[in-house]
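Missing here: one protein chain of the complex. Every other protein chain is in place.
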Amino acid sequence: MSAHTLSLRTYLGVFATLAVLTAATTLVAYIDLGFFNVVVALTIAVSKALLVVLFFMHLARARHRTQVVAGAGILWLLILITFTVSDVLTRNWIPQPAGW
Amino acid sequence: MPETHAALAHQFEDLTQQHDAATLGMWIFLVTEVMFFGGLFAGYTMYRAEYPAAFAAGSRLCEVALGASNTLILITSSLTMALAVSGAQRGRRRLTLVFLGLTMTLGALFLGVKFLEYFHKFQEHLIPGPNFGYTGLSARQVELFICFYFGLTGLHALHMIIGLGVVTVMIVLTWRGRFSSAHYAPIEVAGLYWHFVDIVWIFLFPLLYLVDLHR
Amino acid sequence: MNATAAARVLPEPLEPESRGDYLNAGYGVKSWLLTTDHKRIALLYLASITGMFFVGGAFAVLMRINLLTPDGELVSAETYNKLFTMHGLIMIFFFLIPSIPTVLGNFLLPLMIGARDVAFPRLNLLSWYIFITGATLALVSAVYGGVDTGWTFYTPFSTTYSNTHVMAMAIGVFITGFSSILTGLNFIVTMHTMRAPGLTWFRMPLFLWSLYATSLIFVLGTPVLAISLLALAVERFFGVGIFNPRLGGDPVLFQHLFWFYSHPAVYVMILPGMGVISEVVPCFARKRIFGYGFVAFSSVAIAVIGFLVWGHHMFVAGQSVYASLAFSVLSYLVAIPSAIKVFNWTATLYKGTITYDTPMLYAFGFIGLFTMGGLTGLFLAALAVDVHVHDTYFVIAHFHYIMVGGMVMAFLGGIHYWWPKISGRLYPEGWARLSALVVFLGFNLTFFPQFVLGYLGMPRRYHAYPPEFQILNVMSTAGASILGVGYLMPLIYLIWSMRYGPAAPSNPWAATGLEWQTPSPPPTENFENVPVVTEEAYAYGEERTDA
Partner (left out) sequence: MLSDLPLFPARASTIGAGVDHLFFYLVAVALVFSTLIFGLVFYFAIRYRRRSPADKATQITSSVPLEIAWTVIPLCLSAVMFFWGASLFLRHAIAPPGSADIYVVGKQWMWKVQHPEGRREINELHVPVGRPFRLIMTSEDAIHSFFVPAFRLKQDVLPGRFTTLWFQATQVGRYHLFCSQYCGTNHSLMGGWIEVMEPVEYEHWLSRGSTGDPMQVAGAKLFERLGCSNCHQSTNQGRGPSLEGLYGRRVLLEGGGTTIADDAYIEESILKPATKVTRGYQPIMPTFQGQISEEGVFQIIAFLRSLKGERTQVVQ
């Protein structure tokens, strides 16, 4: 059987990091960084998600095929969000002629 | 010989192939789940770009303390789930049962806190609809944010409930001694699902609760 | 005298009855409704979608009759709106999308890869039950008065202004979506984990490549449709939701989410058909497919690029001009792999030894009609022209050329090609060739005039129209009646052949492919021993010219 067993130490280490990152993202949210609040929040969220995916879900040691499947999911999510949002963000690029 | 294993379905040659198929199937299912939530995330992003102030105001209506506690509860449950799978891999039945039980308890706790939050929203008339109680600036778009709040967390809670059902089934099957170190794919697959639901929450927490704490 | 005819006069190499094929593996309703055999599930799907096809067809007939006169005297505007909505919904979600994947795909996928079944047989049966549940809801909503939103469910009309059974229908389509998702998941896993020894990816028949590409779309696209329909249903039920203009919601968001799935779904409605043609053309030209790798990769390319072009449905919808530009250029990119396929099929004919059996006639029809459908798609990707023809009959004609001229032709061709394998019987060749001809002629008469109507400016979904459009509409209706006859013929003679047709040998077309190396109809376990593959697909060179 494919042996994905990691050591207890690894699991606990990942958990500790996740807990610390949760605390960090909550605290940072109270500091005004302007635009970078979103950036930091999302970076931390992505890091946490990666930790869970790679270690708890064993993607780090999974078959190449499984990694491609997971990657495809993320890529398609980004396609959906990017194209949809790009429509909204570029709508006002066409200047409206001023007044009469 | 694996061919004679009771858990081997007729269409497979051996347990390794069966295990492979099960995990690949689950990963693909999780991709469909990503896209399922993705529709709402796309809508959320689009409106947040259009109405930043309203989304900030809406976010202030969420209870950060409860959200943060729930995040901790959920990542702890992910840990116990990972340990349950690890126990099953090594054929440690009792250990698996304990960790599955812990996972269930934490999952139920999460739903309890979630229910409390919903109850507060109900008390404060923050349910979208004709009686929406928010009267500040951009009330309409705040209502839109609250729609996303309920849509996203509600869908997530539904997945949690399904997850609890799955874990219950796993507990019963483990109890009956259906799994061994040669055959534990169902537990591994259940674990993948549980971790995915955790990941969704990892994104929901900053996107819903932490938008605008710094003002 | 051709090879296949020669094959047919041979004494039948039938297995003794006692061996038991899948059709005789059990009797009675229960043995069908509780089966996990992929072949039986395929037949369950065949029966269900055939029923849905004729229901959807009946709606189309009523529409065409109504359009005989400019004032639409047959039915009221309300009824007409329900007719085109139900026609679209049933044909797209309950016939075209499941058609080839669930019937031919389910039947052939394990046979073609030399497996005993798909990876998750019970899930496969569950998919059918989910499909039937969704279809039942759709039919119930039809019986109780129908839906009038158009198959696209655009908000806010569908959430606020329609007084029809939108909920039941949206939930029905939502549920059916999970049937697609599970089927796609099952197919991908099966192809990855269960191929017979020696069957590498590049030895797979091209039908499987197209099925793989289709499954990708099922898995990646359908969930987005599901969530948008769910959001729509919630908004309709509670009167408040994320598309609501009153809250600052953007109706265009629904269109984005809807087309993110529904444009790739258009490729679900053609890719499997392309796969069938890639099987049929080499077999009846007795020749290896031209450019195997290009045909295989073009399927995957269509599936992938197909996800990047959805905004070309929204050039006039209030979408940003710049987004429209991006979607337009990407739409042209997705046309290229389709063109590559057509050229490769044509090149496969070159220096072959061609026979005109029914599946091949359908394949010829497919190549021609798909070419026209594809070329008119280029008109719609051209921004300035699309502004004029968008939401007119030009669009109707275009996608019917792809979906009816393409997919339905391929479906019928495939059903004829594999009918001996599925039923163990041969169909009457003469009638079948006649039906192929009638379908081709009827189709063109129905839909070609609609291109002209579209450029003239006749909008779609019109119950009544200005009198100057009448002649073209009458032509179209006349064609539709011929087309209807063409579709009824196979229904009759195929059912007839199940009882009275001569028994089929295991390989009536002397075709390559693992599915032909097992008896017709195949035994429940498909193969006595796991086959081992040692050569490329379509090894028609190394003939065995005939039996």
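We call the chains A, B and C, going by the order they appear; numbering starts again at 1 in every chain.
Here is the rule we use: contacts are C-beta pairs under 8 Å (C-beta built on N, C-alpha and C of every residue); 3 or more make two chains touch, one makes a residue touch a chain.
Everything quoted here is computed from the prediction, not taken from an experiment.
Participant: Touching the left-out chain: which of C:S31, C:T136, C:T346 or C:T534?
Facilitator: In the full complex, the listed residue that touches the missing chain is C:T346.
Participant: Check the options C:F54, C:F294 or C:W496 and report the residue that touches the missing chain.
Facilitator: From the options C:F54, C:F294 or C:W496, the contact with the absent chain belongs to C:F294.
Participant: Can you say which of C:I65, C:L441, C:A464 or C:V533 touches the chain missing from this structure?
Facilitator: C:A464
Participant: So which of C:M372, C:A436 or C:L483 would be touching the chain we can't see?
Facilitator: The one listed residue touching the chain not shown is C:M372.
Participant: So that we can see where the missing chain sits, which residues of chain B does it touch?
Facilitator: The missing chain touches chain B at positions 52-54, 56-57, 136-141.
Participant: Residues on chain C that touch the omitted chain in the whole complex?
Facilitator: On the chain C side, contact with the omitted chain comes from 1-3, 6, 72, 77-78, 81, 148-150, 154, 156-157, 160-162, 245-246, 248-252, 285-294, 315-318, 321, 324-325, 328-329, 332, 335-336, 339-340, 342-344, 346-347, 349-356, 364, 367-368, 371-372, 375-376, 378-379, 381-388, 390-392, 452, 455-457, 459-466, 468-472, 540-541, 543, 545-546.
Please note the rule applied: only the chains that are shown with their structure count from here on.
Participant: Report, in whole Å, the distance between the mean C-alpha point of chain B and the mean C-alpha point of chain C.
Facilitator: 35
Participant: Can you check how far apart chain A and chain B are, centre to centre, with Cα atoms defining each centre and the answer in Å?
Facilitator: For chain A versus chain B, the centre distance works out to 16 Å.
Participant: Give the residues of chain C that touch two or more other chains, as numbers and ranges in rising order.
Facilitator: Those would be 192, 220, 224, 250, 253, 256-257, 260.
Participant: Residue numbers in chain A touching 2 or more other chains?
Facilitator: 65, 72-73, 76, 80, 84, 88-89
Participant: In the complex, go through chain C and note every residue touching chain A.
Facilitator: So the residues of chain C touching chain A come out as 192, 220, 224, 250, 252-253, 256-257, 260, 307-308, 310-311, 319-323, 326-327.
Participant: Using the touch definition from the top, list the residues of chain B that touch chain A in their complex.
Facilitator: Interface residues on chain B, with respect to chain A: 15-16, 19-20, 23-24, 27-28, 30-31, 34-35, 38-39, 41-43, 45-46, 49-50, 64, 68, 71-72, 75-76, 78-79, 81-83, 86, 89-90, 181-182, 188, 191-192, 195-196, 198-199, 202-203, 205-207, 210-211, 213-215.
Participant: State the interface residues of chain C toward chain B in the complex, per the touch definition above.
Facilitator: Checking each residue of chain C against chain B gives 110, 115-121, 181, 185-186, 188-190, 192-194, 219-224, 226-228, 231, 234, 238-242, 244, 246-250, 253, 256-257, 260, 525, 530.
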